[in-house]
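There's a structure below that I have some questions on.
Missing here is one protein chain; the remaining ones are kept as they sit in the complex.
Moving on to subunit A:
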Amino acid sequence: MTQETPTAKVEPMIRFSNVNKNYGGFQALVDINAEVARGEVVVVCGPSGSGKSTLIRTVNRLEEIHSGTITFDGRSVHGKMRGSELNHLRSRIGFVFQSFNLFPHLSALENVTISPVKVNGVDREQARDRAMRLLDRVGLSAKANAYPAQLSGGQQQRVAIARALAMEPPAMLFDEPTSALDPEMVGEVLAVMRGLAADGMTMMCVTHEMGFAREVADRVWFMDAGQILETAEPSVFFGDPQHARAQRFLSDLRH
């Protein structure tokens, strides 16, 4: 499905072109034009209701758009396609939810293996080996046989990250992955995300963790009222935000 032409190499991983989306009469995304380059870590921030979740959910088509185009790895996401093509596309986009959404009837290990086995037809043993390595990577190999209800929030979110990685996605999307966590568990999840970034994973993260943004992000996108008002390197964004709305947002965060 993917175009392995030479141009695909310079093609950004994710590209939004003139994207608009409405909920009824309400315009949730306004003329979005932006790119996430390969290997880039983008942090999306902005006040509540500004459209961050909506934006990130359009990338794997959990939300439809009304005009414009979004391409992922050179392929249009919202064009006409068969259901199986959409499933294949989605399987290549790692998505981590705020509320973890582990499958409660499956152990941590089974949560990680079920999709490679059922979606990609990976051999069970092979999926298991890979899952154990991924659980190890997020520091949870000892919890492989635990069920979600037996895990803390931070542990559940790390399993959720391992589950997304098991599909070997070229990019990972995070929608406020630490917002539902008790403060003492935020660090362990951010550490895993830092590790991913260091390994060169392309990432788009909606987060209010400005320390993480400052340290890990290549670019920060600031959203307000469905628009991306500012995209800048973190040092620039945090040191000298251009937009009045961004200045207010940052000073609100500090208090």
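FYI, a residue touches a chain if its C-beta (ideal position, glycine included) is under 8 Å from a C-beta of that chain, and two chains touch if they have at least 3 such contacts; residues count from 1.
Criterion: contacts and distances are computed from a predicted model.
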item	value
UniProt protein name of the chain not shown, from "Amino acid ABC transporter permease", "2Fe-2S ferredoxin", "Sarcosine oxidase subunit beta" or "Carbon-monoxide dehydrogenase medium subunit"	"Amino acid ABC transporter permease"
Hidden partner chain, touching residue among A:V42, A:A127, A:A164 or A:A246	A:A164
Sole contact to the chain not displayed, among A:Q126, A:Q150 or A:S251	A:Q150
Option from A:S99, A:S141 or A:T231 whose C-beta touches the chain left out	A:S99
Contact footprint on subunit A, counting only the chain that is left out	60, 62, 83-84, 87-88, 90-93, 95, 97, 99, 101, 103-105, 114-115, 118-120, 147-150, 163-164, 167
